[in-house]
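Missing here: one protein chain of the complex. Every other protein chain is in place.
Chain lettering (A and B) follows the sequence in which the chains are written, and residue indices restart at 1 in each chain.
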Amino acid sequence: MKEANKHSEMQKFGMVIDLDKCTGCGACMVACMAENNVPFQEDETDPLLSVKWMRVYKMTNGKPYPETDICYLPRPCQHCEGQHEGHSPCVSVCPATATDYDMATGIVSQIYTRCFGCRYCMAACPYHVRLFNWYDPIWPPGMEKMLNPDISVRMRGIVEKCSFCFHRYQLAKDQAYVEGRREIEEHEYQTACTQACPADAIVFGDLNNPSHLVHQLAQPDLKHHGKPKNPKAFRLLERLGTNPKIYYMSSKKWVRLAGDNYTREELNKKRT
Amino acid sequence: MLPFSFEWVWDMGHYVFHGGLWYALSILGMGMTYCILKAAYDTAKGKGRHHH
Partner (left out) sequence: MDSALIPEGVNRCPIWKFLLAIAITSVVLLWGVYAMLLIYMKGLNQTNMNNAYGFALWIWADLAVIALGGGAFFTGLLRYIFGLDELKNIINYAVLIGFICYSSALLILGIDVGQPLRGWFIFWHANVHSMLTEVAFCLTCYFMVLTIEYIPLVLENRQIDRVPFFHNLSHNMHEIMAVFAATGAFLSFFHQGSLGGVSGVLFGRPFGFREHVLVWPWTFFLFTWSAAACGPCFTILITKITEAVSKKRLVKDNVYDLLAKIAGWMLTGYVIAKIIDTIYWATTTVPSMGFHFMQFYSNNALYGPWILITEVIICGALPALILINPKSRQNPKLLVIAVTLAAVGVSLNRWVMVLQVLAAPVLTFQEWVLYYPSWQEVATTILPVAYGVIMILISFRYMPIFPQEKELNPIEPPLSTAAVEETEEAPAEAAETAAEPELKPAEA
């Protein structure tokens, strides 16, 4: 039994997002909202007040025409591992243990019924993935019938964020159990955004499993907190030591440099 | 707060934190109990009536 569990204990789910492929269409955002019963308001013009687990940012290289270049960057929760496993910026600060780092999957969870809305985790997260329910979640009449029954809706006054569609992991595990298997296949657990991406820019899987595409793409250096060995890959704010599990890939140097902060001297060195 | 909540772990963090907490709470509790009991005793002895 112990031996059998060993492999699953070492799972570490993560994502590789190929920014060269991303067109910024926003299908991932829509799929995420529909899948996870994310509430919305009549007026969604202010991104600072709206709840979006997945958000697509637009970056530019800041250069004038004709050298102008842009890039879209989808940003789900980064499911940070921290400097030692489980020491994510947000998990370590939550006073009520309402957010947890699952050692078996590497997923940072949010316990909605435990969160009392102090918002310390929002202050801790440099990626702004944590969002507060400023309003009561109200769906237009009839739309509540379209809610996903596998996901609880959240009440006003608490924090929520991307869960890597954890309910899909649970369903896949259940299915495997019924079929007498202990392990789940790569295709059995995929997030909604991954499946919705028309450009196949998002790849999801177990970073610890060499047969999974995410592992092959990102080539995480497990001795160095999963730092990508693929020269095209990078992680957001790598230097802060958050050790996220979302890897971005781009063939453009300015995009890779935009993933982190560098002092002017460092930038000059990197550019030459 | 108490070992009954399910996320309780018997580790160093909990020893130090709750050690400090319960130490402070006991001092406050015992101190106030002492004051109240002694006040009751003193009153029974007739202390504190001198200005009547």
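Simple rule for what comes next: a residue touches a chain if its C-beta (ideal position, glycine included) is under 8 Å from a C-beta of that chain, and two chains touch if they have at least 3 such contacts.
Quantities reported herein were computed from a predicted structural model and do not represent experimental measurements.
Novice: So which of A:E44, A:D69 or A:E266 would be touching the chain we can't see?
Specialist: A:E266
Novice: Can you list where subunit B touches the absent chain?
Specialist: 1-2, 5, 7, 13-14, 16-18, 20-21, 24-25, 27-28, 31-32, 34-36, 38-40, 42-43, 46-52
Novice: Determine and list the subunit A residues touching the chain excluded from the picture.
Specialist: Residues in contact with the chain left out: 46-50, 57-59, 73, 83, 89, 92-98, 114-128, 130-136, 155-159, 236-237, 239-242, 258-264, 266.
Everything below uses one rule, namely that only the chains that are shown with their structure count from here on.
Novice: Could you state the distance in Å from the CA-based centre of subunit A to that of subunit B?
Specialist: So the centroids are 47 Å from each other.
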